[in-house]
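Left out: one protein chain. Kept in place: all the others.
This part shows chain A:
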Amino acid sequence: MEDENTPHVQTKFFTKQAQYSVPDTPFSVPVSAGVEELTSLINGLLTGDEPQKEDTEVIKFDFLVHEEFLRKPLNEFLDQKDISSETVLEIEYLEHHPAPQPENSLLHDDWVSCLQGYSKYVISGCYDNTIRLWSTEGEEIMTIPAHSGPVKTVQWITQDPDDKAPIFMSGSHDQTIHIWQWNIEKKEVDCIVTCRGHTESVDCLAVDAENERFCSGSWDKMLKIWSSASTAEEDTADDSNTTAPKKKKKTDHIVPTRVPILTLSGHKEAVSSACWLNSAEVCTASWDNTLRFWDINRASEKSQLQGPKAFFNISYSALNGTIVAGGSDRFVRLYDPRSNDGAVVKSVFSSHKLWIAGVAWSSTNENHFISGSHDSLVKLWDKRSPKAPLYDMAGHEDKILAVDWSLPELMMSSGADNSIKIYSYSETKQKIGDS
């Protein structure tokens, strides 16, 4: 198979997955070798140690050269990256990530603008002014006529999966944020607080790690910080409540109104997305092409990053401290808020064909994130492979409006085809082996 004349390159293989380690002696590999050849080489090395095993199944591997996935033959990759084939090439390999499996499809009556998972449940906000509660198995638990305008964002406040009465909140075009408490046993949802203060539609909500405060961004260009406590002393009973008559009827009691702790202005256009970096810092994305970082303790803007286009959604990963952002163009961009050098965009992930409506980091794997686009595809990315995603998840028939990866094993997306699609995400054995 291997011609004598084909040039070879010296390679050294290493892995972080202990069960697949091979001796780190350099191998001479023909440069025309691709992923398959390398996989068979590693498999040969692994089985070579234990010749008594017979039907060992072939383990698929992915290969990382200089922190980037090898997707083509080595020589093309080396040419493209301008790497010398004279030196010993260090190749990291890891088990090939298994393909995500479509799990479920939750059908709604109208466009689903937002969703979030919690424990075994999913809430979704809908353009027909309702919030729906689902179990992850696909069973519709409850429909709440929550707002007088389309629901733009939902967010769980309770993080504890065993809570009997978890709390979540929703922001809507009707300019309010409602905090809801769901009594699982009684199968009742009560609006416990209404947060008023925004003068335009509330587009994003984010809860900080301690569940004490949350922030909201709105079309009125403001970022507001609120207390997320289920009850608070300063809440005022609002009996002249005219804007939410439906809810009043349902809950049958006067809903207290809450005002923001802090209002931060600075954005020149709508605030489209927000996330907490730590307990004192919030990052917001806006239609004015900027990412701004706010110091909550000092109530001031700390810094800002200028982007090329309007931002629609950002996601912050606590595991690697970077932000992915999607906006009004085809590219997902990776920003590092900690870096101070000129190149703030660390990498640009290009594969989508239309606007990116949602991005979400994995909460368990520091390299993986998903993005959903108006081209009705959800893509699973490894941050080391900016040219090609790991997997495309088709299924939606129309624009995707939001993605969620709050539950580590489930990647969810919702879109203008009135449905939520759920895909399972299985960790590679690496994590099992490590833990």
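We adopt the following convention: a contact is a pair of C-beta atoms (placed from the backbone, for glycine too) under 8 Å apart; a residue touches a chain by one contact, two chains touch by 3 or more; residues count from 1.
Note that in this section contacts and distances are computed from a predicted model.
Chemist: Can you pick, from "Exosome complex subunit Rrp46", "Rabenosyn-5", "Ribosome biogenesis protein BOP1 homolog" or "DNA-directed RNA polymerase subunit beta", the UniProt protein name of the chain not displayed?
Modeler: Choosing among "Exosome complex subunit Rrp46", "Rabenosyn-5", "Ribosome biogenesis protein BOP1 homolog" or "DNA-directed RNA polymerase subunit beta", the correct UniProt name is "Ribosome biogenesis protein BOP1 homolog".
Chemist: Of A:Thr39, A:Ser119, A:Ser328 or A:Ser406, which sits in contact with the chain we cannot see?
Modeler: Of all options in A:Thr39, A:Ser119, A:Ser328 or A:Ser406, contact with the hidden chain holds for A:Ser328.
Chemist: Among A:Phe69, A:Trp355 or A:Trp405, which one is in touch with the chain left out?
Modeler: Selected residue, touching the omitted chain: A:Trp355.
Chemist: If I consider the whole complex, including the chain that's not displayed, which of A:Ser113, A:Ser216 or A:Ser419 touches that chain?
Modeler: Result: among the candidates, A:Ser113 touches the missing chain.
Chemist: Can you say which of A:Ile192, A:Val207 or A:Ala270 touches the chain missing from this structure?
Modeler: Touching the chain that is not displayed is residue A:Ala270.
Chemist: Looking at A:Met222, A:Ala310 or A:Leu407, which makes contact with the chain not pictured?
Modeler: Considering the complete complex, A:Ala310 is the one touching the chain left out.
Chemist: Which one touches the absent chain: A:Lys12, A:Lys72, A:Lys346 or A:Lys399?
Modeler: Final answer for the missing-chain contact: A:Lys399.
Chemist: I need the residue numbers on chain A that touch the omitted chain, in ascending order.
Modeler: Counting only chain A, the missing chain is touched by 111, 113, 127, 150, 173-175, 199-201, 219-220, 243, 269-270, 272, 287-288, 309-310, 312, 328-330, 354-355, 357, 374, 399, 401, 416.
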